[in-house]
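A single protein chain has been omitted from the complex, and every remaining protein chain is retained in its original position.
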């Protein structure tokens, strides 16, 4: 046992083998009391048996908190409103669960009088950064214990973890381990590692849990209508629902039509490339609906600048910089125009395809007479002559100037 | 007839009603000789009868130039290499045909001793800008006649054009006019106007010419393997082909699987919103294959900066600023790393879906041992501790500093 | 006289020869009543005789409005807070006076029941754009009469304007005309045209009105202390003052020490290069003081992103896009962190030099123990090892990967 300043630590607990082993390891290594904390983010796992498991593994206290509303309203939707997509493909869900879990963990630490925080993320991934940056931002006074990077940690693989569990009477999983790792919440499931590591390999067909293979999806398309108010979805198919209900319903609808998969080789913050496969059916539908309305209601300058901000916003979220002044500033920027992202979008889902059928907004800047070939007296075709003459003037000046340039 | 300085003008001629009428109108209004020039960009229309038509309409000379190779190599592929997509959806093909046509038109003007250039684009669209900016950049000394914005032009609609044609013995189309306008080249077909103007309407099913409706596509997926060398496709399914052949083949393959449609409300340069529907099957496949390789071979910093440049690059192309120093500078930037975009990508096409099955490159920066959960001695998990402490230091400093901030 | 829909127009009136002539020209050409409107932006010219002049020139009504407070608080200071500087040199004052004048002009039009707006800016500059974009944004229903671009306008130069004035009994200036044009408000004076057009020429020594030549400034440096609160200056040398008073005082102090000149060849919106010389003593001091505080209180990520926004913000302002959604969004971004730009900056002014002597803020993120060479337990030197290993990992991977790359 190390000579430790920590008497009580709150562990982000998933109920899996790793975090169960970590409970015991913390007690044995740091001699501290362990509070197990589980966040309900709609991950669809059985949360019920967790308390028993945690206690059997040695936890002195156990808390589970339903964070689904907060997750959807304060994390998932703002990122969707910012149209943030990491490296053009990844909708960022694991990235945004971590800061919320860490924040709730800090709350539990305050409530239980703990002096430190712990998590089970490994030393090569992004999640450790996301947890710990949040700890630093929200609780700079609390200690941090990170088993996977701890010099006293010597469990190298699943076999050793199973052995350790057996030796300490920790309940072990009875199912066969999957040949990849997985993270699930209601906004997405991510898969990485194992057989996915070789980017020359396709993911196995049976890996996906929320989306059917497009080839197995129904032969008939399904239409869904999303109504948004101020950038957030408020109705599906005409029925008013909470954000959580909307996400759950759209996961079902889009999932059964095979919509919402992504597969990329991405750049991790810690300086390495990694292959990730994602399914996020509801998110995919909501991003598309939101964007379709943005096309109608945002003026070009805002729209184009938002595309630049979206890239940086996605980097911030991916890199764990959720609780940062820059993200606050971006939200302030984004929110100035979100109040007009109100309207209805009709979408067709069919065997992996998502097609916008229709979009309408009372705040539309689209003027049919202007964009089409009719006439409108606020714009004369002849105006284009002057416009082109000004707009093209630098090109003409350059072309003329070049004639007098020295030969070089 | 106006008192005109122009004796001979080269008209960008499509063979349609509008440009046929314009030939005669130019002769009658400006008293000039008209050289009709048609570009072969693989638009798939009958180019053979054009000469006869042009002459029948009054043209003194007629030229058709096969620009397909140049279009693919010097316009389409560089834009694909830059990953430029306008407003995240439009692959830009009309935008990049215009400067090439205009450039070839200038060449014809030089060859035929013409003193001016003319085109049939209207005064509300982007194409006029793309034509005329190229004229200004490449031939600042040549005059420009733009019928649609000309004070002497009084043909307001199709009926008047038909009348004018009948009156002047110009051959008129015998088919029924389509309820939208269309532009075609081998990189895409664009549709706009007419019944598409209302963004609440879906395009009619029979509008699309190169892609089948996903619902009508084969029930069996089709795999296609693209090999790229230095950012350009060189083989399809193992067979070496020219760029033109590759684009034509991929149009067929992706088209029959319903892949490559886009539908958006976009911001035109001239300050108005417009609804555009596009089909670009080959381009869609090539962008995806190129991107998949970029994920393997580009380091994060270059990759992320390219995403910013891609937005501006797309704006430049969309706005007709092809022949500009900034586009040259962007190409120089992009090309520094394209030499490593070499490798093979296997893609599955199925009823509108495009799925990357596999990607391989000899220049890959992906190291399986690093990204996964194995060990590699160039990176220790423990390094993450120091990384996180540095990376999170500003957050911690802010959190600590805040404790001493004045209450405000 | 043209057949005009306009019965009453409000003219932005400066009292100079041009706008005096325009009053009469409007009456004679458009047969409309002319309301002369002059804005007091602290331009230091005699505003008193304007009413008499305007009426003598034919104006039916005359209004002068003191806009100094609004100009400073709502235009000058927000742009300074955004650290917007056009092309790294120009502090933008004319650019931000125009939208305010135009806005006030619209107010007068509403009040007097006018149906149109007019200004005296020429057809080659930026000011016409700044006026008219504001008209369009705030009063799309009002007409616009722009004499300098009007087909009926045939006054080509000063001589013709003098003749026109003499003929119509318009009071003419008795002083000799300056060999350049000038625009003055309390935030700056700009000079352009005439002898300044050749960028190979220096401006004449006696041109500058608010700053002495550094060579003629006092031999003793002068210190000035600026106190800022939430990004705005509130005290100078310990004395609380209004924004207007601060700007006036700093113009005097910095001006007598030769601080605040700029001289550049800039890119106008209308597509041409132009040479501008500016003096903005107070603005120069306030930008520097604000920036010095930003260095203390902004975290790196916000600070660096603001530098990008500052470029675009400056373009917006320069280009007349004041009343646009994008500028609103930028302000929202900027203002999220301005509340902490509070503190005191001591500055030395000496013969054209501005030197920061000291900066202090209660919101400082600068921690002396961290930045220096002392010790602080939130950061261990050893952390840098892990940081560098992660941060440099992509470089190492690239170096290692290259060894296996094909020779090409």
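Side notes on the structure shown:
The chains carry the letters A, B and C, assigned in the order they are written, with residues numbered from 1 in each.
The working rule: contacts are C-beta pairs under 8 Å (C-beta built on N, C-alpha and C of every residue); 3 or more make two chains touch, one makes a residue touch a chain.
Quantities reported herein were computed from a predicted structural model and do not represent experimental measurements.
Within the complete assembly, C:357 is the residue of C:2, C:166, C:209 or C:357 that touches the hidden chain. From the set C:69, C:160, C:177 or C:201, the residue in touch with the chain omitted from the display is C:201, counting the whole complex. Those residues of chain C that touch the chain absent from the view are 87-88, 122-124, 128-129, 132-133, 136-140, 146, 148-149, 151, 181, 193-194, 197-202, 214-215, 221, 258, 261, 263-275, 291-292, 295-296, 299-300, 303-304, 307-308, 311, 315, 321, 323-325, 350-353, 355-360, 364-368, 370-373, 379-385, 387-388, 391-392, 395-396, 398-400. What chain B contributes to its contact with the hidden chain is residues 140, 270-272, 298-299, 301-302, 305, 312, 316, 321, 324-326, 328-330, 332-337, 378, 390-394, 397. Touching residues on chain A toward the chain that is not drawn are 299-301, 339-340, 362-365, 367, 370, 378-380, 382-391, 393-394, 396-398, 400-401, 404-406, 408.
Following the convention adopted for this analysis, only the chains that are shown with their structure count from here on.
Here the CA centre of chain B is 39 Å from the CA centre of chain C.
One finds 32 Å separating the Cα centroids of chain A and chain B.
Of all residues in chain B, those touching 2 or more other chains are 299-300, 364-365, 367, 370, 379-380, 382-385, 387-388, 391, 396, 398, 400, listed in ascending order.
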